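Just one protein chain is left out here, and the rest sit where they should.
Presenting chain A:
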Amino acid sequence: MTLANEQKGSVARSDERLKKVSTLTGVLRRPELGAVAGLVLVTVFFLLTANPAMFTLAGVVNFMAPAAQLGILAVGAALLMIGGEFDLSIGSMVAFAGLVFGTALVVWQVPLSVAILVAIAFAVFIGVTNAQLTMRTGLPSFIVTLAFLFILRGLTLVGLKWASGGATQLRGMKEAVAGSPLAPLFSGDAFPGLFTWLAKVGVIDTFPNGTPKVPGIPVEILWFVAIALLATWVLLRTRFGNWIFAAGGDPRAARKSGVPVARVKTTLFVVTALCATLVAILTVLDAGSTDARRGFQKEFEAIIAAVIGGCLLTGGYGSAIGAFFGSIVFGMVLIGLTYTSIDQDWYLVFLGGMLLTAVVFNNVIRKRVTGER
């Protein structure tokens, strides 16, 4: 009897404690908290140390462009990580997709729309291959996609030499897509009219000759924002989103509850490959060429951005909008250092430090959220 009373007492006590914490957990439960905190920290740091030009419109566009290129990959990587898998082949996939897309445009000379479809078809194939190999062998996706990191990079080198007749670079994309109605979707700046008008009425800075310093928003930034919003909506508000969390949280439990885990993971692998392909298309059209080093080490940066965004390495927890903020942190530091007197090579040190902090922070948060004892 005393035991029962004691037990009751302790239950009541622990309930009280939970109640007190619950307002705090409300904030702490947001997985993207770390990324937002990081972004605030980094912004404050650069406000204090960097040339004020960094936070003019031109400066913001300057660091948002690389953030967007990384961010598109990071959002895909985040979804896949929440689904409980890794993809280390995304960086090489960017190069491979660049090769496929470039070859289609320049060597086969097909229209832009067809070249995009060809690139998408290859991406779906690689994504499904990664997924099937992982699922059928039961090996960690870490190993399977590590193999593809090398396979795809190697294929890109071989393919580039074949397509360009011996070089590791393929040129001529800009000329190939000139005049294509689809081209503005994937290259250049959006809303030039608006920006010219804004310059005219004096809202934004202009060059002495009257043209705006920022001719428009680079399209990759729009893609980045759109993809982050879409991914967040899918994750938080759709059935498929629930399945992603379930598949990553505990595939056995998910399967028992009727979640098609294999289908969910396959879709996620395809989505990451498609994100890599989109980045390839955007950057290839931007540069007008593709080379074998495209996307080099981007897989690690994307995973780090996802982790900063609150994704757990063990899956089942994380946020797409967190990866969005994580990528902006990256872009700010990469470009921001050039606005300071700090040696740019500190960037890598910062990368590693940020990753460590984020992982430690995430572990603490997870324990808070789940009340792990």
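Here is the rule we use: a residue touches a chain if its C-beta (ideal position, glycine included) is under 8 Å from a C-beta of that chain, and two chains touch if they have at least 3 such contacts; residues count from 1.
Keep this in mind: contacts and distances are computed from a predicted model.
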item	value
Undepicted complex member, UniProt protein name, chosen from "Transketolase", "ABC transporter ATP-binding protein", "ATP synthase subunit a" or "Electron transfer flavoprotein subunit beta"	"ABC transporter ATP-binding protein"
Residue among A:113, A:257, A:297 or A:344 that touches the chain left out of view	A:257
Touch criterion as defined above, residue of A:66, A:172 or A:249 at the omitted chain	A:249
For chain A, residues in touch with the removed chain	3-4, 7-8, 11, 14, 18-19, 22, 25-26, 29, 233, 237-239, 241-243, 245-246, 249-250, 252-254, 256-259, 312, 316-317, 366, 369-372
